[in-house]
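Every protein chain but one is kept in place in this view of the complex.
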Amino acid sequence: MIALLLRDLKLAFRAGGGFGLGLAFFLIVTVLVPFSVGPQSSLLSIIAPGVLWLGALLACLLSLDRLLALDWEDGSLDLLATAPLPLEAVVAVKSLAHWLTTGLPLVLVAPLLGVMLNLPETGFTWLVVSLLIGTPALSVIGTFGAAITVGLKRGGLLLSLLVLPLYVPTLIFGAEVARRGATGTELETPLLLLAGITTATIALLPFASAAVLKINLR
Amino acid sequence: MIPDLGKYTETVLSAYGISIVLLVALVVLSVMRGRRVRTELKSVEQRMSRDG
Amino acid sequence: MTITAKANSLWEYANPRKFLATSERLLPFFWLASTTCLVVGLVWGFFFTPDDYKQGSTVKIIYLHVPSALMAINCWLMMLAASLIWLVRRHHVSALAARAAAPVGIVFTLVALVTGAIWGQPMWGSWWAWDPRLTSFLILFLFYLGYVALWEAIEDPDTAADLTSVLCLVGSVFAILSRYAVNFWNQGLHQGASVMRVAAVTGSDTEEKVSNIYFFPLMLCIVGFVLLFIALVLYRTCTEIRARRIKALLARERANA
Partner (left out) sequence: MTLTVTDLAIARGGLALLERLNFVLEPGKALILRGPNGIGKTTLLRTLAGLQAPLAGQIQGAEDRIAYAAHADGLKPTLTVAENLSFWMSVFGTHSIQPALDRYDLNELADRQAGNLSAGQKRRAGLARLLVTGRPIWMLDEPTVSLDRNAVTMFAEAVEDHLKYGGSALIATHIDLGLEAKVLDISSNKVKPRPIEDFDGAFL
């Protein structure tokens, strides 16, 4: 399992691995926001937490179609399915690799982009915390979507259509935490709910993803 | 014939209009597809039983 | 004899041929009953019930809004049940019934959303308000779209049935989560907005009771929508069974060519 994780990380960092694509997308979306809503810093500071959460979510979505499709095309998935690893573990490791190469970098650059959007000073900690807790759920849910659409030739658009509604609860609670953090209001409830969603998806969804993958492999 | 709906005439009529159009369209499309599939199945079955 | 014992089992209807025969017999009744209920209920509601003292004549929208919203949710529940039956017992008819129901659910959700928006316009002053209930239906609509799109995208019928069934299961959990999330999220935005009580009329958990004058035509419309749903699903399932058989026959022809 560690070998699989290391291989996926190595692949992501090698040329053409797509690492940094999500980051660049996140950066561009954030830069485009002031162009579209105007440069008033008071307005930007209100919408900053929501924009950053949405940007992170879309950047996450962008890399999902490579998550399993590459392994599918070159036959690695067939071979992994006949290997002594349980498919649930394979899927979980894939999610983890996706989070490490996409989610975690997003969390780390989010404060920088927060500065550009006049995020209030109180908001930075909670922005990072909410993203740190929320993005793993995005990766795990995304893996499920990728597993469903893995056999399809042009599955990218369908993948977005399937995954985005599933992202709603995570987005709502995550952005709520970031927003309340920025305005300095009570945020314990959404934070707990966000953590709950992440824990539950990590615990349960890999089973669904593996089941779906088995169906697609036969 | 239409009862006096007061200032909300347009609101109520448009709600009824759109809903009924949607429901009727669903029924009509379902029936059209049903008919088409039924005839297609008949022709396929005939062809296959002829050809063995 | 075993045959008689089998004929008494409900699962007997999982046989496509038996299902087709039974549906053909039942369908005229359902079409007739649903049309009758809907026509009587809607005419009664539209022409013979008084305006509400607060909402004026817009209250008449209730006869479309409430039943369609109710069936939009029930349709998803029916799909969930059918998906479970497919996953556990592998009856093809069950999977096809779920597929047949989805577009019906989409239209009902659309009716609920459109009537909600039209009703909301004079009440809230805008066509769309991010009222929790309305928002939940919008999310439900997206789930329906994804479900139908997945069915359409997959070539192999059994794989499609399996994948959509799992999606339906997982989607149900997330739909419920979204419902709570939306409730939570909106509370912070529209606290104490009194016009929201309009929307409260539309649910079963409302504190306001719909008064008796509106009750009977409303019940008639609900029954009409339920019957219409059954008729549509039965009819469309028959269509799906035939389409599936065409596909199987063509595949067989190709294999033997």
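Note that the chains are named A, B and C in the order they appear, and that numbering of residues resets to 1 at the start of each chain.
Heads up, the rule we're going with is that a residue touches a chain if its C-beta (ideal position, glycine included) is under 8 Å from a C-beta of that chain, and two chains touch if they have at least 3 such contacts.
Bear in mind the structure is a predicted one, so any value in this text is a computation, not a measurement.
Q: If I consider the whole complex, including the chain that's not displayed, which of C:P67, C:P157 or C:G171 touches that chain?
A: C:P157
Q: For the chain that's not shown, point to the residue among C:K60, C:H92 or C:R179 touching it.
A: Of all options in C:K60, C:H92 or C:R179, contact with the hidden chain holds for C:H92.
Q: Extract the touching residues of chain C with respect to the undisplayed chain.
A: 14-17, 91-92, 156-159, 241, 244-245, 247-249, 251-252, 255-256
Q: When the complex is taken as a whole, what residues of chain A touch the one chain not shown?
A: 2-4, 7, 10-11, 14-17, 73-76, 78-85, 217-218
The working rule: only the chains that are shown with their structure count from here on.
Q: Quick check: how many Å separate the C-alpha centres of chain A and chain C?
A: Going by mean C-alpha positions, chain A sits 32 Å from chain C.
Q: Distance between chain A and chain B based on Cα centroids, please, to the nearest Å.
A: Computed value for the inter-centroid distance: 41 Å.
Q: For chain A, jot down the residues that touch at least 2 other chains.
A: Nothing qualifies.
Q: Please list all residues of chain C that touch 2 or more other chains.
A: Residues of chain C touching two or more partner chains: there are none.
Q: Across the complex, what residues on chain B touch chain C?
A: It is residues 3-9, 11-12, 14-16, 18-19, 22-23, 25-27, 30-31, 33-34, 37-38, 40-41, 44-45, 48 of chain B that touch chain C.
Q: Can you check the complex and tell me which residues of chain A touch chain C?
A: 144, 148-149, 151-152, 155, 158, 161-162, 164-166, 168-169, 172-173, 176, 189-190, 193, 197, 205, 208, 211-212, 215-216, 218
Q: Can you check the complex and tell me which residues of chain C touch chain A?
A: Listed in rising order, the residues are 139, 142-143, 145-146, 149-150, 153-154, 159, 162-163, 166-167, 169-171, 174, 177-178, 180-182, 184-185, 188.
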